[in-house]
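Yeah, one chain of the complex is gone here, protein chain that is, but the others are all in their spots.
A, B and C label the chains in the order they appear, each numbered from 1.
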Amino acid sequence: MKAAVISFPGSNCDQDLAWAFQEIAGIDTDIVSASETTLAGYDIVGVPGGFSYGDYLRSGAIASFSPIMPALKAHAENGGLVIGICNGFQILCEAGLLPGALQWNKSLSFICAPEELAVVNTDTPFSNAYEPEQTITLPIAHGEGNYYADPDTLAKLEANQQVVFRYRDNPNGSLNDIAGLTNAAGNVLGMMPHPERAVEALLGGTDGLGVFESLKQEVLANAAR
Amino acid sequence: MFKASIYVNYKPSVLDPKAEAIKTALKRMDYDNVESVLFGKYFELVLAAKDEQAASAQVDHICDALLANVNMETYRFELTEISEVKA
Amino acid sequence: MFKASIYVNYKPSVLDPKAEAIKTALKRMDYDNVESVLFGKYFELVLAAKDEQAASAQVDHICDALLANVNMETYRFELTEISEVKA
Partner (left out) sequence: MQRVELDPQAIKEQKPYLDWGLTEEEYDRFTSKLGRLPNYTEIGLASGMWSEHCAYKYSKPVLKTFWTKNDRVLMGPGEGAGVIDIGEGKAVVFKAESHNHPSAVEPYEGAATGVGGIIRDIFSIGAEPIALLDSLSFGELDDPHVRHLVDEVVAGIGGYGNSIGIPTVGGETNFDPTYARNPLVNAMCVGVMNKDQIQRGRAAGVGNAIIYVGAKTGRDGINGASFASSEFADDKQADRAAVQVGDPFMEKLLTDACLEVTRQHRDALVGMQDMGAAGLISSSVEMADKAGAGMALDLDLIPQREPGMIPFEIMLSESQERMLLCVRAGSEQEIIDVFTKYGLDAVVCGHVIDELRYKLYHKGDLVCDVPVSLLASDAPIYHQQGEKPARLEHPVAPAMPEITDVQSTWLAMLGQSTIADKSSLYRRYDAQVKTNTVVLPGSDAGVVRIRGTHKALAMTTDSNGRYLYLNPQRGGAMVVAEAARNLVASGAEPIGITDCLNYGDPTQPTHFYELAESAKGITSACKQLNTPVISGNVSLYNETNGAAIHPTPMIGMVGLIDDLATVTTSGFKNAGDVIFLVGETGDDFNGTELQKMLQGQIAGELFPLDLRAEKANQDAVLGAIRSGLVSAAHDLSIGGFAVALTEMALQGNLGADVTLNLTNAQLFAETQGRFLLTVPADKAAEFSAQVGALAQEIGRVTSGDQLHVQTASDAFAIDLTAARATYEEAIPCHMK
């Protein structure tokens, strides 16, 4: 089982995510530069947080033109697992792998704080280790995490049960309290909260472990199939 | 050589928190006569192209792909032919 | 009723990392023909004022005090009289 974490110029959670995959979940993990053009051989691809290319135009906008993106899109189209966290979520939206967009927080300020989330769909490769409606606490750290999609898109993704995590106490103005969601096929997840920051009790919590355990189970199950 | 003046704005249906903040600030400054605020991005590109049609197609693609997020933004642009570019 | 179209840009001597980032991205997208990029802000205010002069004075003050950071940015605006405002 292998995971790749894509490192864009300006990514700053790439090491953190790779650490969580490698040291916590025990998945063999490589950091792959965004200037590479292939992701062959990886079961899971992580798109990490940070400020790719400075995020100077819109978060994630410039990263979505990186050389690695065609390979990432191909990986996703072939059913490969993709998890985008924070800036990774923004990149996946900009690249069209996830619906909608992330706008400035309602407060217009960056927020770094623990947030309570409800796991509203446990039937995904990213959340099957959680209990339905379980409340978990994960840190958020973003300025642009206010999820927006037009009414049609929103209705569709709700009907399709694509929402995986919802804020209990919406910190940023996201529509329908959306903190994380998948694509229609269910193999690509984007979420603003940082599960990789909640995998060690020493650092204040382990509620993020479920995401990594879910992914690991999914890959093992796929391999057995 | 062409100069493209490009305007990118939120779609009217999208609530723009920055425009809202400006409205609030204007209220606080006692500008009660300001009826509406739109806050967008403005770009100027200078580009070489063989004719206006080619320039227009290119700028359109640049806007659609990069400068605007068409999920929530719209864009428009104007082209002017310019003779020379200042370095 | 007046509509003010306001443009706020960095002063030429101020480093603009945003414009640099866009230039780099355009290069990567193979738009080598783009010579220069300017990235600014664009505002549209609709405001009530008794005449153009009054509107202009107000908009100027709003720009100076709120919309532009005059340490680093310059602004310009155009006023158009409009008959009615769309809500």
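Assume a contact is a pair of C-beta atoms (placed from the backbone, for glycine too) under 8 Å apart; a residue touches a chain by one contact, two chains touch by 3 or more.
These numbers were taken from a predicted model, which means no experiment stands behind them.
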- Message: Using the touch definition given at the top, which of the shown chains does the missing chain touch?
- Response: A, C
- Out of A:D55, A:D177 or A:D207, only one touches the absent chain, namely A:D55
- Item | Residue of A:M1, A:A141 or A:L175 in touch with the missing chain, whole complex considered | A:A141
- Query: Of A:M1, A:I31 or A:I111, which sits in contact with the chain we cannot see?
  - Reply: A:I111
- Query: Please identify, in ascending order, the residues of subunit A that touch the omitted chain?
  - Reply: 9-10, 12-13, 15-16, 19-20, 49-51, 53-56, 109-113, 139, 141, 143, 194, 196-197, 200, 202-204
- Message: Just checking the interface: what residues of subunit C touch the absent partner chain?
- Response: 12-17, 20-21, 24, 69-72
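The criterion applied here is as follows: only the chains that are shown with their structure count from here on.
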- Using the average of all C-alpha atoms in each chain as its centre, how far is it in Å between subunit A and subunit C? 35
- Task: With chain centres taken as the means of their Cα atoms, state the distance from subunit A to subunit B in Å.
- Result: 30
- Would you please write down the residue numbers of subunit A that are in contact with two or more other chains? 57, 61-62, 65
- Going by the touch rule set out above, which residues of subunit C reach two or more other chains? 22, 25, 29, 39
- Query: Can you list the subunit C residues touching subunit B in their complex?
  - Reply: 1, 7-9, 22, 25-26, 29, 31, 33-49, 58, 62, 65-67, 85
- Note on the structure: In the complex, the residues of subunit C that touch subunit A are 17-18, 20-22, 24-25, 28-29, 39
- In the complex with subunit B, residue positions of subunit A that touch it: 57-58, 61-62, 65, 93-94, 99-101, 103-108, 146, 148-151, 173
